[in-house]
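Only a single protein chain was left out; the remaining protein chains are all shown in position.
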Amino acid sequence: MGKQIMEASHAISEAVKMVKPGVIAAYPITPQTHIVEKISEFVADGELDSQYIRAESEFGAISACLGASATGVRSYTATASQGLALMFEVLFIISGMRLPVCMTLANRSISAPISIWNDHQDSISIRDTGWIQLYAETAQECYDLTIMQFRISEHRRVLLPSMVCMDGFVLTHLYEPLDIHRQEEVDDFLPEYEPFHAILDPKQPLTQGPIGFPSHYMELRKSQIDATKGSLRIIESIFNEFSKKFPVEIKNSRPDDYRVIEEYKTDDADIIFVAMGSICGQIKVVIDKLRKNGEKAGLAKIVVYRPFPDDAIRKALYNADKVAVIERAISAGANAPIFDEIRSLFYDDSRRPNIRSFIAGIGGRDVTLKHIEKIYYMVKEDKGKKEEWMF
Amino acid sequence: MKVLIRRQLKEKMIDFEKVRLKVNDKDITIGCVLESNGSTSNLKTGAWRSKVPIVDLDRCIGCGTCWVVCPEGCIYKREDGKFESNLDYCKGCGICANECPVKCIEMVMEER
Partner (left out) sequence: MAIMGLPEEEYFSYGHRACAGCGAAIAIRLITKAAGKNSILVEPTGCIEVVSTPYPETAWRLPWIHGAFENAASIASGIVAALKFMGKDKDINVVAFGGDGATYDIGFGHLSGAFERGDNITYICYDNEAYMNTGIQRSGSTPYGAYTTTSPSGRMSIGKKEWKKDLIHILAAHGSPYVANASIGYPIDAYNKIKRAIETKGPTFVNLFSTCPTGWRSSTEKTVEIAKLAVDTGICPLFEIIDGKHVINRPKDISNLIPVEEYLKLQGRYKHLFKPEKKEGEIAFIQKRVKENLKLLLRCAECGL
């Protein structure tokens, strides 16, 4: 289809246009509003034949998506921070009902104090809700992952809702060159949604959303958790298929092959960074600079955070001496969440890298190249506190 | 030029056998979905009642008032056009007796 310079938000809108959802529910919240505004233009001009619901709140928006998905059509919404927090109970309900609702999350920090700027507190805080979480670093990744998320969610052995997380402002409002795929090829990769277990149709009446007494609740939840864990394999194979079908057109816009953990120069690295989202771009720049100085640094970028890809992370970090986990969210009263998850991965292993926790970029504070270099040398020289806040 | 592509949407039916699975030897379904087949009729709520409705069929005029107001929907029309309660499900609330225009239903303590 061609290459265009496009705002990453609009890249998402473009992807949504190409996957042709049946119902889109929109409620504005900074910084995702550009996404839904562009989509509403597509609908108004007849470029996208979807039903567009202007919801009365994010709760209304996600509920409308629940209804549409339960009826048997593809549904989509986008939100951030406070909006995601407002959707909280419905997120559990949708994953419990195994409805493949897809959303874009523009990562934004959570009130109080109110902040419209970027960190990962919103998506990290809902990691238990059963939604698949994918994190994008560039505009191209936003576009590609959005196309892939529908295929993943609607897969008959997955049937779970998913969100593509993109950093608010830093990525949503960033203009980058984008390789837009051909509609026929997207249609070929992503056929029409075929409901596997849930429709609302008088011809085949079904009851959805019953009450689950203690006699059955645990088994129902186990089956959902088994599917969540099992979805990782399927995500990997869909990533492979996509990477083969849509090779890289713009250098450095995305990895050659999408993987659940993107490994950047980790093979011989002594110190490996672990991070998610757009700061990985900065980290790669710092790694290249460090490597020129003879330092063996690498990055394990988390693309799929839920389900947690333990084997892939373990494989990426296995040969490192030290690991620096840089994260943009906290778990109040406990260790930083991703740090804890990675550390416990290695608990049973005889050989464990030394893992350090770094909190950076909270509330939209810039994460600069200097910050990342400082982290590297702190880890190399074993300096600093158990949990370092990079102000 | 961007082109609008309208698709032909297929009729979508669910193969419900594929929706069933067993976890811990218990029969469950994907996404807690159920077929809307009125299966609560497995529970015979008639066991709940203390009083049972006795209908004097000679005086019943077959108006259907009792059928309209029964919360269980367990009153049915007989072959002869008169109405009777399905005692497997009747909870003995007594609304039918209270509303009957000819007062041909009596609520009587049930002997068990």
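Labels for the chains are A and B, by order of writing; each one numbers its residues from 1.
Here, contacts are C-beta pairs under 8 Å (C-beta built on N, C-alpha and C of every residue); 3 or more make two chains touch, one makes a residue touch a chain.
Because the structure is predicted, anything quoted here is derived from the model rather than measured.
Note that the absent chain touches A, B when the full complex is taken as a whole.
From the options A:39, A:70, A:180 or A:390, the residue with contact to the chain not on display is A:70. Think of the hidden chain as still there; on subunit A it touches residues 22-23, 25, 49-51, 53-57, 59-61, 63-73, 75, 89-90, 93, 199-202, 204-213, 216, 220. Looking at subunit B, the residues touching the absent chain are 9, 27-29, 32, 34-45, 48-49, 63-65, 67-74, 77, 86, 89, 91-95, 97-99, 107.
Basically, only the chains that are shown with their structure count from here on.
Of all residues in subunit B, those touching subunit A in their complex are 2-7, 9-10, 12-14, 18-19, 21, 23-24, 26, 28-36.
Subunit A contributes residues 20, 46-49, 72, 96-99, 159, 183, 192, 194-199, 201, 203-210, 212, 216, 218-220, 222-224, 226 to its touches with subunit B in the complex.
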